[in-house]
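With one protein chain removed, the remaining protein chains of the complex are shown where they sit.
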Amino acid sequence: MRRFLFWALLCLLAGFLPSAAAQTSAQDSDPGYSLLETLNVDSYRDKGEAITAILQSDDERARGWLQALLDGRLQRTDDGRFVIVLNNTGRSWPVEDALSGEPLGEMSRRELDRIGINNALRNQLRSAIAVVDLYSPNVERRRTSADRLLGEVDDELFDTLTPLIEDAEDDYVRRRLIQAVAIYQTENGEMAGVEALAGSLHPRARVALNRATNAENPAVADAARAALASVEQNLKINRGVETLYFGLSLGSVLVLSAIGLAITFGVMGVINMAHGELMMLGAYTTWMMQQLLPGQPGLALMLSIPAGFLVAALAGIAIERSVIQFLKGRPLETLLATFGISLILQQLVRTVISPLNRTVITPEWMSGSLVINDALSLTLNRLFVMGFALLVFVALMLIMRRTRLGLEVRAVTQNRAMARSMGIRATRVDIMTFALGSGVAGLAGVALSQLTNVGPNLGQNYIIDSFMVVVFGGVGNLWGTLVAGLSLGVINQILEPWAGAVLAKIIVLVFIILFIQKRPRGLFPQKGRAAEG
Amino acid sequence: MSFFESLRERDRVFDFMTPQASTVDVRHGPILYMEDVTVSFDGFKAINKLNLTIDDGELRCIIGPNGAGKTTMMDIITGKTRPNEGSVWFGSRHNLLKMNEPEIASLGIGRKFQKPTVFEALSVFENLELAMAADKRIFPTLTARMTGETRDRIEEVLTTIGLTELRFQPAGILSHGQKQWLEIGMLLMQRPRLLLVDEPVAGMTEQEMERTAELLTRLAGKQSVVVVEHDMGFVRSIARKVTVLHQGSVLAEGSMDQVASDPSVVEVYLGADDEEAA
Partner (left out) sequence: MTFQATSSRFWLARPFTERATQLFLGVLFAALLIVTVLHVAVPQGSALHVNAYTVNLFGKYLSYALLAVAVDLVWGYLGILSLGHGAFFAIGGYAMGMYLMRQIGDRGTYGDPVLPDFMVFLNWDSLPWYWLGFDMAWFAFAMVLLAPGLLALIFGFLAFRSRVTGVYLSIITQALTFALMLAFFRNEMGFGGNNGLTDFREILGFNLRSSDTRLGLFLASGVALALGYVLCRAIVTSKLGRVCVATRDAEARTRFIGYRVERFQLFVFVVSAMLAGVAGALYVPQVGIINPSEFSPLFSIEIVLWVALGGRATLYGAVIGAILVNYAKTVFTGVMPDAWLFALGGLFVLVTVLLPKGVAGLFSHLRRRDSTYSREASA
């Protein structure tokens, strides 16, 4: 198959070269050298042959050579070496070896001899370069090459590409080629192109259709309008999905940051204003891990999950033992004291590390995005954070429902005195609960380090939102936190394009303030006697 | 007759001048009337089709095992909890289900909580002053002045509850029994028509109990009193009529002896109680 394509291309290039295919002699150790050496002829015909030969060679460097040749940067030194000029401004030019790619320092233009081309060759080269990757054995490269063709097709390429469509092995490449050709046709006001573009989400396709609505042929213009309408419809759906995705992503961040708070607030009635700073500690742990393991951001991130949990949990225990245990039953004082702690932690990070933001590297397997179609691609890091949030939620649910600690925690929540008299050490439960809630904050920080800047203010930015989520969801109810977090995230994203980011946030805050008036105990209130306490 | 014409009739007392407190209509007998009241918390029926009638001036004791719905019943009467079904009337004019706590309180229903709740930061005297029947809106409260009459009234109640000596002490330093009395005293200051008393003798000494019994019996007649109590001895000492609640509805009603001999009551309550005692 590829062989056939190859021959097709060969014929194209050889179209005005009646001579037979060039034969290459591999005298030099690098077969590339002899390929290039064939370019070193005066006749443009022979040069054409040489170009064909280079294309034939399947040499990975071919594309670079052809591009350089087109740009006039492929040159020959006096001693017969081929170099590529990297920058041909000024007196002496930095060059690299055309074969090995090694930099060769600077050379004066007098030492170099340009391999000249004429207009005919220039056109051939352009077409050849555009399609050269379509023959690559690498599927990915073929696909990117096909992507690049959208909207770039001109008369010559059109002739080149049309026969190739039938023969494209890869489905994706074929669809792209069809689109590329259709865009060209549409721009020329041809009906066939408009029909082929209906339902295509690529922005170039939309540009072409838009232009076609002014086509001379009224039928074509109408068809273009209809196609455009269906495209818009399709885009709307995709935009909706995207909004939902961003909303759920923001929501899962809110859930992550609020769920630890829900535990400490719900179980112990403790308002921990330093919760955001515990998240900050988690994020800085990730940064620290990456400093300790340079070059392995992925491993560092994986290790940060337990480490972040541990660091934040230990900090939590320290806070509980040093302050909160003395303020039992005085929630408002606890709020003030933990706020003081949050100030100290922030300033500590500013003094010890830096007041500036730190960059946490996103490992390769988490960067990039999942492409669904031309209008919709989901960034991987957000997807990971969503999965992580869900995992943390399920884990917490299991801890609360299935473990001894969970049972004791629920007992202490409902009736402290009774739980104590049944032999539950309420103090120990308090410490464990607080450590758990703080640890989860640390996990949230690890996750956040993948989405935002890690700085001393990281916690502050999330604390009010987190409280809103807990209050909205209903205190002491993990499900409520999940539903509240996700729905607030989605609401925020729906409002954002319509109202702007800041106004959206204000609207959400006002909404919650009003909601609390209507249902003071949140979405999922605790009922019965326990709630009165 | 138009409103303006009616203004000229000087021998007539206008509607808006009629004192609010005397609007409780007890001509038909009962001062409190509860019919088919049901409350459920998450599907659990704390009160299940409860019917209860309290006559004007009656002293009624309500007993029942834990979870029988005694406290919830009081919550409904005072407006703290809204029933899912049923009707609650105060006299034959006031539908209590349409009112909030302060409105019900100013109609003349006073409540003493299970756990004594007095205002601990305020003095005994001030506790009584706040409870006193008066115009309880904001500005009258802000500009309120102490008159000789109100002081006499407070002193009178102080004597009744035996806290005259302690009247300038903060209520927080009172003993448990003294707090119970102060709370009853606060109810008296409200001049209620109906007093709801939740476990008035819990944690009291024998002597304090006797005094409380005496206090409650003295109140009955002028006011209607409903006492919820666990202590059988105390109930026996004051009760004329006893209602037994079980699983949110009335199980039996009658004199203490009648109730005590009812086999179903013995089974669910007294029986179990006796076993525990044995």
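Should a chain be cited, it is by its letter among A and B, assigned in written order, with residues numbered from 1 in that chain.
Following the convention adopted for this analysis, contacts are C-beta pairs under 8 Å (C-beta built on N, C-alpha and C of every residue); 3 or more make two chains touch, one makes a residue touch a chain.
The structure displayed is predicted, hence computed values, not measured ones.
K.L.:
Of the residues B:Glu129, B:Glu229 or B:Asp262, which one touches the chain left out of the display?
P.N.:
B:Glu129
K.L.:
One chain isn't shown here. Among A:Trp65, A:Tyr135 or A:Phe467, which residue touches it?
P.N.:
The single option touching the absent chain is A:Phe467.
K.L.:
For the full complex, which residue in A:Val41, A:Leu356 or A:Ile506 touches the chain that was left out?
P.N.:
A:Ile506
K.L.:
Quick one: which of B:Val157, B:Met186 or B:Met209 touches the chain that's been left out?
P.N.:
B:Met186
K.L.:
By the contact criterion defined above, which parts of subunit B meet the unshown chain? Give residue numbers in ascending order.
P.N.:
Residues of subunit B in contact with the hidden chain: 78, 80, 100-102, 105-106, 110-111, 113, 117-123, 125-126, 129-131, 133, 136-138, 141-147, 151, 154, 167-170, 186, 190.
K.L.:
What is the set of subunit A residues that contact the non-displayed chain in the whole complex?
P.N.:
On the side of subunit A, residues 269, 271, 323, 326-327, 330-337, 339-344, 346-348, 350-351, 464, 467-468, 471, 502-503, 505-506, 509-510, 512-514, 516-518, 520 touch the unshown chain.
Please note the rule applied: only the chains that are shown with their structure count from here on.
K.L.:
Could you put a whole-Å number on the gap between the CA centroids of subunit A and subunit B?
P.N.:
It comes to 67 Å between the two C-alpha centres.
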